[in-house]
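A single protein chain has been omitted; all remaining protein chains appear in their positions.
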Amino acid sequence: MKRSRMLGRYALISPAAMLIFVFMLLPMLLMALMSWLEPGQFGGVKWGNYTPEAYVKFLFDRDLSDVLLFDTDYLSIFSRSFQLALVTTVLTLLVAFPVAFYIALQTPKHRTWLMLLITIPFWTNLLVRTYAWILLLRNGGLIDSSLHSLGVTATPINLMYTPIAVQIGLIYAFLPFMVLPIYTSLEKLDWRLLEAAYDLYANRWQTMRRIVIPLAAPGMVAGCILVFVPALGTFFIPELLGGAKTLMIGNLIQQQFGVSRNWPFGAALSFALLAVVLTFMLIYALRFRGKGTLTQ
Amino acid sequence: MGVSARASKRTPYSATRRAGFGVEFALKMTADANALVIQNIGMVFGSGVGAITALEDVSLTIGSNEFFTLLGPSGCGKTTLLRLIAGFEQPSTGSISLYGQHLEGLMPFERPVNTVFQSYALFPHMSVSQNIAFGLEMQRKPKLEIQKIVADMLELVRLTGFEARKPAQLSGGQQQRVALARALANRPKVLLLDESLSALDAKLRKEMQLELKRLQLETGITFVFVTHDQEEALTMSDRIAVMKNGKLEQIGTPTEIYDFPRSRYVADFIGETNFLTGIAEANGLRLPDAQLLEVLHSRPLGANVDVAVRPERAQITQEGAGLNAVVREVVYVGTDTVVYLEIAAEVFRVRMQNHGGAAKIVSVGEQIKLVIPPDAVRVLEAES
Partner (left out) sequence: MINPRNPLWRYSSLGVLMVVFFAFLYIPIIVLVVLSFNQNQTATIWTNFSFDWYKTVLENPNILRAAQNSLIVAAVSTVASTVFATMAALGMAGKTFKAQNAFNGLVGLPLLVPEIVTAVASLLFFLAIGLELGLTTVIIAHVVFCIPFAYLPIRARLEGLDPKLLEAASDLYARPWQAFARVTLPLLLPGIVSGAMLAFITSMDDFVITFFVAGAGATTLPVYIFGMIRTGISPEVNAISTLLFAASLVIVMLSFFISQKK
């Protein structure tokens, strides 16, 4: 009787599991494999020959006589992406934590409404939200003309297509992603612990530092991952706000499947990105075993 | 079996109720057939090194129309035994039969047995009526019949008018009664109650104890009741089975268990007890301080014997015959006065009923005489 029970359970899980396995896991392995192929003439790949060319291309450039020259172009794109993602993570953390803390202090009724207000941007179209910033940032856009009419600036300032624009867009996009997990952690906080701390002569800042932050740590870590990983691989935010001058990994990858027609290289870049993300995941899983806030 | 509440006015239960519970009901029919025969039940969870033996060689019979209680601390196996009867687990060894029919292998929905859960387990998305009707619907009873039974049940538990309410809108006591009605609606051969009263506050609990007793008398259904509260067991039961660590310690009526505990464990678990120990002599026990406690016994001379004495059976006197003891503490608890004595290096409590003011005026440190009637001394079984 127990056997058929288990079979039944496996049967229930298998459609979902098979779908994800076949259409997500397998493709990623395939992607790793295909990064070792040659690019086709009009896009696509040429099956047959295996070459590490894609990975070579990452660090080196071949000049006309086929000599390898160390090329930092792609490395700089990677480092810029890391930088932008890191700054995004730190800044969102600094803002999201007090916000989440404030909401957790409110009465349950207020908390519900405030969380609804945060949930709305979280679930509405990211493309649309990013586009709104174009309206604000561009030449003649809202910020520019407001500053102009207020007399602060004389000439139009150039905000679009700069790293600043991308940074703003990233922070704007991912703020809710940081607030939600931190709030989840803080919501479970036993406020009597704070009362105990105050009773033992801790002031508000000390209590924050020694009690609240350590207890909210799982939520903060989860939030950092939820922000850093997508920010690292983001594609259309730098595309729309950064233009050709502020390429990130995402754009670079997309280019390979667009104008550059180097699919294996795109695959290699994707795989590299995946490897980086998986490494972070592994570190998280090993260090923070058992903290289930990530799946909230 | 008449289930409607109208019958209550005709049955003699109201008379017995006024007579007070805990007294044997001469009017009640003694068990004529054995409802449940539990034979050599053993229950082991898990296997290998980490295996837990929840029940070990438990055998007992429960009669029909009986209010039977399984009593013991948590972990003693009483709930496990109940779940075995209900069918939520299958025993590792042994058998259970219901009116001669073996229950092994039968699923819960194949057994004419119903359960009232500790947390009530009312279906939150169904109304009171729908909850009560559930078991009947599963048995494909005709709609009209279901409606009538539901109405009768609501009247029986005195919740008429609550048909459309959802469980969340009910108080704890009301939820309890719905859970009862839901189970009783199916006229089970046996009703199982798993610590059903433990979630209620003290006053409500006492009311529900009387209510449960009334229901059992009216419906005539065998109730098997699980509790860790010995006072509750004494109040409601026809018979009690005291359990410890998966084994049966003693089975008997409340008076048998209270007045004639066989082991130290049962004596200690039920009510308050004093324990004394001594060497067996012809006329009684020689206590460590050389005093003689008079008692009739059949133990070999020279053996170590443990005895139990209920605090309310002993008396204190300043003059006359008795055992020498010293007063250590006097505690006034409203209804009684409890005097803590020291005798033979043991603590001995004497409980006296107050009739306006403290029963006895004694002072701490006073030397008094402790009077223990020989028939109040219970010789306990030697610990194996």
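Should a chain be cited, it is by its letter among A and B, assigned in written order, with residues numbered from 1 in that chain.
Please note the rule applied: a residue touches a chain if its C-beta (ideal position, glycine included) is under 8 Å from a C-beta of that chain, and two chains touch if they have at least 3 such contacts.
Just so it is clear, the structure is predicted and the values come from calculations on it, not from any experiment.
J.: What shown chains come into contact with the chain that's not displayed?
T.: The omitted chain makes contact with A, B across the full complex.
J.: Identify the residue among A:51, A:119 or A:206 that touches the chain left out of the display.
T.: Considering the complete complex, A:119 is the one touching the chain left out.
J.: Decide which residue listed in A:72, A:145 or A:206 touches the omitted chain of the complex.
T.: The missing chain is touched by A:145.
J.: Given that one chain is not shown, which residue among B:139, B:283, B:318 or B:367 touches it?
T.: In the complete complex, the chain left out is touched by residue B:139.
J.: Please output the residues of chain A touching the missing chain, sorted low to high.
T.: Chain A touches the chain not shown through residues 6, 8-13, 15-17, 19-21, 23-28, 30-31, 34, 44-45, 95, 98-99, 101-102, 105-108, 110, 112, 116-121, 123-129, 131-136, 138, 140-142, 145, 172, 175-176, 191, 195, 198, 204, 225, 229-230, 232-236, 240, 249-250, 253-254, 257, 263, 266-267, 270-271, 273-274, 277, 281, 294-295.
J.: Which residue numbers on chain B touch the omitted chain?
T.: 86-88, 107-109, 113-115, 117, 119, 121-125, 134-135, 138-139, 168, 182-183, 186
In this text, only the chains that are shown with their structure count from here on.
J.: How many angstrom between the C-alpha centroids of chain B and chain A?
T.: Taking the average C-alpha coordinate of chain A and of chain B, the gap between them is 62 Å.
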